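Apart from one protein chain that is not included, each protein chain of the complex appears where it belongs.
For chain A:
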Amino acid sequence: MYLGSLYLYAYWFLRPLIKWFLRKTTKLCELQRVCYGEPSGASRTLGVEFSLTHSKTPQIQEVIRYLNERSENLEFIGKHTKTNIEFAVVTVLRVKKIHPTIHNQFIKSFGRTVEQIWGYKQLNVEVEELRRTAYDSSNPQHEEMLLGLWQRLNPDTRLEARVTKQWQDIGFQGDDPKTDFRGMGMLGLHNLYYFSDHYQKASQHVLLHSLHPVNGYAFAIVGINLTSLAYHLLQDGAAKSHIFNFAKGSPVMRHFHQLYCYLFCEFDRFWFDSKPKDIMDFARIRDDFETSIRTILANPHTVFRINMLVDTI
């Protein structure tokens, strides 16, 4: 611990010197070394992000400020994606005196990492917006999505009324799911809906597991708790390794939903492997699950393969 912090201190003290030395010997700036040296995906994007955020060059800090503002206003990805990325690339080429034709490959690689870094930030903002949107039963779109969730999970059973005990069959707490979304708001419903819509077979299969009379769990409530897990992994940056490796271009909402679906299927397996006595074991198993997911995500080569192949019995 002591040695580690000493090493870290020495590194930060010597970092300008190391960078200068490498620049002189390789004739490449740090961003180029990362883009040429690291494989595409999380290793490269995280390397570039580190280098950019620690840059002391005013022009680069200005680029960061500008792109942060764009992504916070949901304007990074969209109509102006190309110009936003170009702005970053052109500035770096100028400041670091990089020849655009010789380093054509750098332009492409660096541009892609910029797209990923600020796409991720924008995704964070979009996810946060959905989370802050409370479920509103007077909003027809919210209601439609909720009813759609039922249909996809239980295509053969009709919902007898909007407020009914049947909701408990898919793991809501009471007769009306609207109070169950709580702090996760519409994000919880969007996640559940996406899972049931895009992976209908897998979600029905997981639902069936959850109905086990002794050591089953409440599907929807656990789902909302997993939304909370996915949300925190995204917000604190732990999910970056997977997202940067998984999304070819900019991370978008779909990638977040798919991470959620992965977590749900994995949790289901983890739950039964943990041999729970009953539902009161949930907090412990959930925490163990989070620890195991975070350990895997700490590896920059991690990609969660969403393998929804369902064993048919």
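The criterion applied here is as follows: contacts are C-beta pairs under 8 Å (C-beta built on N, C-alpha and C of every residue); 3 or more make two chains touch, one makes a residue touch a chain; residues count from 1.
Note that contacts and distances are computed from a predicted model.
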One chain is missing here; what is its name in UniProt, given the choices "ADP-ribosylation factor-like protein 3", "Cytoplasmic tRNA 2-thiolation protein 1", "Tctex1 domain-containing protein 2" or "Glutaredoxin-related protein 5, mitochondrial"?
"ADP-ribosylation factor-like protein 3"
Thinking of the whole complex, not just what is shown, which of A:Glu62, A:Asp136 or A:Asp278 touches the missing chain?
A:Asp278
Out of A:Thr53, A:Gln173 or A:Ser274, which is the one that touches the chain we can't see?
A:Gln173
Considering the whole complex rather than only what is displayed, give the residues of chain A touching the chain that is not shown.
131, 168, 173-174, 179-180, 182-184, 188, 217-218, 221-222, 224-225, 227-228, 231-232, 278-283, 286
